[in-house]
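Everything below concerns the one structure shown next.
Just one protein chain is left out here, and the rest sit where they should.
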Amino acid sequence: MEPGIPFMASRGDYEGSRAAIFGVPMDFTTSFRPGTRHGPQRIRQVSVGIEEYSLHQDRDLREITFCDLGDVAVAYGNVPVTLSRVQAVADGVLADDKLPVVLGGEHLISLPVIGAAQARYPGLAVLHFDAHADLRDDYLGEAHSHATVMRRVADRIGGRNLYQYGIRSGSRDEREYAERHTNFHPYEVLPALERDLPALEGRPVYVSVDIDVLDPAYAPGTGTPEPGGVSSRELLLAVEKLAGLQVVGFDLVEVSPGYDPSERTAVAAAAVIREALLAVVK
Amino acid sequence: MEPGIPFMASRGDYEGSRAAIFGVPMDFTTSFRPGTRHGPQRIRQVSVGIEEYSLHQDRDLREITFCDLGDVAVAYGNVPVTLSRVQAVADGVLADDKLPVVLGGEHLISLPVIGAAQARYPGLAVLHFDAHADLRDDYLGEAHSHATVMRRVADRIGGRNLYQYGIRSGSRDEREYAERHTNFHPYEVLPALERDLPALEGRPVYVSVDIDVLDPAYAPGTGTPEPGGVSSRELLLAVEKLAGLQVVGFDLVEVSPGYDPSERTAVAAAAVIREALLAVVK
Amino acid sequence: MEPGIPFMASRGDYEGSRAAIFGVPMDFTTSFRPGTRHGPQRIRQVSVGIEEYSLHQDRDLREITFCDLGDVAVAYGNVPVTLSRVQAVADGVLADDKLPVVLGGEHLISLPVIGAAQARYPGLAVLHFDAHADLRDDYLGEAHSHATVMRRVADRIGGRNLYQYGIRSGSRDEREYAERHTNFHPYEVLPALERDLPALEGRPVYVSVDIDVLDPAYAPGTGTPEPGGVSSRELLLAVEKLAGLQVVGFDLVEVSPGYDPSERTAVAAAAVIREALLAVVK
Amino acid sequence: MEPGIPFMASRGDYEGSRAAIFGVPMDFTTSFRPGTRHGPQRIRQVSVGIEEYSLHQDRDLREITFCDLGDVAVAYGNVPVTLSRVQAVADGVLADDKLPVVLGGEHLISLPVIGAAQARYPGLAVLHFDAHADLRDDYLGEAHSHATVMRRVADRIGGRNLYQYGIRSGSRDEREYAERHTNFHPYEVLPALERDLPALEGRPVYVSVDIDVLDPAYAPGTGTPEPGGVSSRELLLAVEKLAGLQVVGFDLVEVSPGYDPSERTAVAAAAVIREALLAVVK
Amino acid sequence: MEPGIPFMASRGDYEGSRAAIFGVPMDFTTSFRPGTRHGPQRIRQVSVGIEEYSLHQDRDLREITFCDLGDVAVAYGNVPVTLSRVQAVADGVLADDKLPVVLGGEHLISLPVIGAAQARYPGLAVLHFDAHADLRDDYLGEAHSHATVMRRVADRIGGRNLYQYGIRSGSRDEREYAERHTNFHPYEVLPALERDLPALEGRPVYVSVDIDVLDPAYAPGTGTPEPGGVSSRELLLAVEKLAGLQVVGFDLVEVSPGYDPSERTAVAAAAVIREALLAVVK
Partner (left out) sequence: MEPGIPFMASRGDYEGSRAAIFGVPMDFTTSFRPGTRHGPQRIRQVSVGIEEYSLHQDRDLREITFCDLGDVAVAYGNVPVTLSRVQAVADGVLADDKLPVVLGGEHLISLPVIGAAQARYPGLAVLHFDAHADLRDDYLGEAHSHATVMRRVADRIGGRNLYQYGIRSGSRDEREYAERHTNFHPYEVLPALERDLPALEGRPVYVSVDIDVLDPAYAPGTGTPEPGGVSSRELLLAVEKLAGLQVVGFDLVEVSPGYDPSERTAVAAAAVIREALLAVVK
């Protein structure tokens, strides 16, 4: 692991922590605009500028236990080696009965974490917030890519256990696959999640947030901006709803700071992570 | 014409195409912040990053025929010569019974295209989406300017054939002119268009979209940002409504990439053009 | 005072003006990202790109009298000296029965202006639009800071005379103080203001707008962006409501142009000031 | 004329001034990257950050008399009208026996100023510092363009009265023209000027500096950067040499601030102008 | 191959061309700052802003034959597949007795091109212009990386056939390897090349230019800027010296446009390629 600035208030040691943050600065399969490798560190840097206390939930990060392990050392240009390192870290965190909270990096990094979570929590459901369906069977000939990651997840956990929110871009093949196999909610986020909550109660749940589920107005610093998304307020409200579920893993991916001189994308990411920690770490 | 990167999926030849895209990289009359000359190429560049398929309409650009002619060679600093070249290209496209789809550049470039369309389609109605009324009689002494373009259009087609949506800035003279002469819908876009649709059915319609009809949150890369606009989702939904009309020409103007490091303005423009092509090319 | 480009249309002389604009380019107590010292000049520069006429209110800046005094000469690194100079200018403007309209700079500069206003108008109410409560008793050991400014205001005018809108960030202490002492409206802006209007009628009112009350999508150029805010349209509508009140002072603070290459934050600020001038200067 | 921030220390009134600065924010014939219209104001803004005193010359701007008239009001998109306005201002300044010091804007604006200078000072020599020869007979069909300006100058004053320094880009036609007709010094600046000084003594001299004579490392904020240029130190030393000549007019053009977030291009321009004023205003 | 804007003046067809340009937009093994994938297209875009004619050499690109094949389709995240595609294209170009001129992309892409060149031209010498020695045996465990590329080249062609210019950064191991095995010229470029020219005459020569051999003042748009480099003028003069050699392949790598808003890095790269084409294509 590579050390660095920790996420705000995460001064705890690993032993006593209920949740463990780690970053994966990988963006090798990105086809359009690279730069998400800088996401984890930028999210941590800007996190010191927002409050540990959430007015939304009336809870404070200083009241829960979590730590920041730093970044997984990626093997530049080598996808399989990097993903296996990510899986090893996730396996360890889960084996110690802690919640992994992962900062991307491109979306493909979710795959080994979800794999580790499913190994430990059979019957896992995955909540996927994204502008893109990420359901291609292959992308430019590669089976493992940011554009295929949720297809690979569906291969493992079964499409009926995959819940997709806010999708507004995909191919016709992806749409047809989604309509047949997954719980597919194009455009919608908060209302759709609220309808799904009863079915999710009591199940182990993994949450994967691609920051581009937000409209580019709210999150311009991302690799493939897609107009027509939701506001950061709607996403924050959705994250609060996780408090009623048994969340066993969480990731936030695709923050690419170079495209956002205002840094508001990283700030929004930090706020989402704060709200998620406050909602799911008891 | 100047060659370059084509708009996504526009690999067709001119002969077999129902629509022909061309750019006009002119920004000479811009008074505040130049740079829209870079709009056409940037829109094309980012277009490769979005899908040819539209989840909104369940249609795919690969299912229709269109081509990209490149950019009109502008005469730098010479407005009359440049506009006459634009008109010649538009005349040719319309004479070949194709739909011109024009990428600006500043808004003044719409004038010769609309002139060409009206010559071919008498009784033309113009739908104008914009933050600014563009109805001045002259601007700093010039009769032909980005700020006078719709007044010149009204001179030609008659104000009652001009429909204006989303306007939130103008002088008192412009407001009075609009209220007396045009179909003037300040602030509103989608609801107003839906009310107008019945009156527009069966008529030849030209559509001119100034990207600044969007709020600067959604389209920061433009010359004269004006707060209080609509979201990209609302504009995309409005463009889908064009499917029920007989659209004979379309332009999208005033993308100025230099003010938007996230490139989301150009991406939104590319998405609007994709939706327009899918809606109006049968 | 330092001369410079004046705010649009403010060509009047001081004697004949009902309102006097001045800037305070101070950002010394800013802890996260400095740069608001460039706010006043940037707001003025972009102001020439928007209309003097407001479509919203059907009024024109050329119909009212106001002047632009330029910027207060700040003492770099010396907070007490700078604040005393601000107070001296504000005292003079108020003594001449004019409305001070102040461009920040960081939020701490509101304190001496509000102090001067209260000295002249006992029973003053303060309307505070902001993402942050600014109610800390001290900040990193300093009693006078951008993060404590409204606590100091409450100390002077009494918490019950402080009305706070749009707040979405603070510590638990601030929340408890606000709930006990001030008129505290988290998240809400326009609806809450409308409910408060009857109670405010007839009272002298000071208005302090931190531009970060807007969501960072609408105002990315600010020091501490906080997701979940309101749109510029909502803020403009709120400012129009001031027409029914007896406003005796106004400030707009925390525009930090360096984080916003689109300049839309400064444009939004200029539009808010235009609407405020048109609403409150009779 | 448009008012604005004045160049540093230029508080003098016109009557008592030996030199008069004015800007021409025109960039309509620019073919590659517009933006020089923002040059005059940016040069003035950054000028407040450098000293009035020159260590190089041991002279101070406060010891000479000059004023800043602001910017000529350009007719956007209309080159002939704009140039005739520039000529009118230059004629007036020269008629009042003052030195015009002009801030561009694109290089074409030098043409009317040089024309005015030649009308008043027959036998004028022009010193031209530039990366580009600017000697085309026409450019994309236009006879008046930034790329033809020195050919037009040579048409008027005779090529043998044109001295060109630092040129490192041109067509073969331009090179052949230069070698036959002008005093052509490719690559060289200071050494070539020193060799020419004896021949220039006693003659009326006009100096035109295109900032791109500097290498783009020193002046990245310009429209057509060309590698292989001189350093700012060499240019400053060359400007000091003007002290021995009878300079009757001076311009500095092609600063395009949008390409230089460091602002050092505008700072270098301000320093060059300071040194020129100190060298030539007695 | 992916089509796009061609390099300036490269309108020729492949059959009749002596040289063939192609790009490799790969940056997967970049460890510090990605973005060189955007290099090839940006170099082409800015190339239209400089002259086809070289004042340095008195030659014109329109007098030689070359074509632009576009970019090799890279397999995102898959290094071996991408490199094999590059090698296939290079093999084909060389088999047709043409000169490959390659635009990077990261430096690792030189490896398959040099491999192809050596297969066709036994006894190949490689001239390597770079700030970094690129001689590590492995980098973070990977044998194929931008930091190991010249070690792999030395493995193939023998270190005594590798000539390195301008190196100013490396590990002690690299320095010791270089001093024992390669022709190692730290800091120096033009003088060292001039000394080596006699030994290189008559041999087949491949030239690999990492743009960071220039000081970051001249080429800020690169992944690993290293202070203390040479000027663009010195590099251009060095490239002219290639006219006396039998150059059989050429690449220019590591242009990362996102770090250079002035675009002068890409302009310098385009000028270097123009000079190289003019020097080596007879």
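By written order: A, B, C, D and E. Residues from 1 in each chain.
Methods note: a residue touches a chain if its C-beta (ideal position, glycine included) is under 8 Å from a C-beta of that chain, and two chains touch if they have at least 3 such contacts.
What you see is a predicted model; the values in this text were computed from it and never measured.
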Residue among D:149, D:236, D:255 or D:277 that touches the chain left out of view: D:236
On subunit E, residues whose C-beta touches the chain left out of the figure: 32-33, 167-172, 175, 186, 215-217, 220-221, 224-229, 259-261
Residues of subunit C in contact with the chain not shown: 27-31, 34-35, 37, 73, 75-79, 81, 139-142, 144-145, 258
Missing-partner contacts on subunit D, residue numbers: 48-51, 53, 55-56, 58, 60, 215, 217-218, 231-233, 236, 261-264, 267-268, 271
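One rule holds in what follows: only the chains that are shown with their structure count from here on.
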Copy pair subunit B, subunit C: interface residue numbering same or different (half cut): different
Counterpart interface for D-E, drawn from A-E, B-D or B-C and sharing over half of its contact pairs: B-C
Inter-chain centre distance, subunit A versus subunit E - centres from mean C-alpha coordinates, in Å: 39
Set of subunit E residues in contact with two or more other chains: none
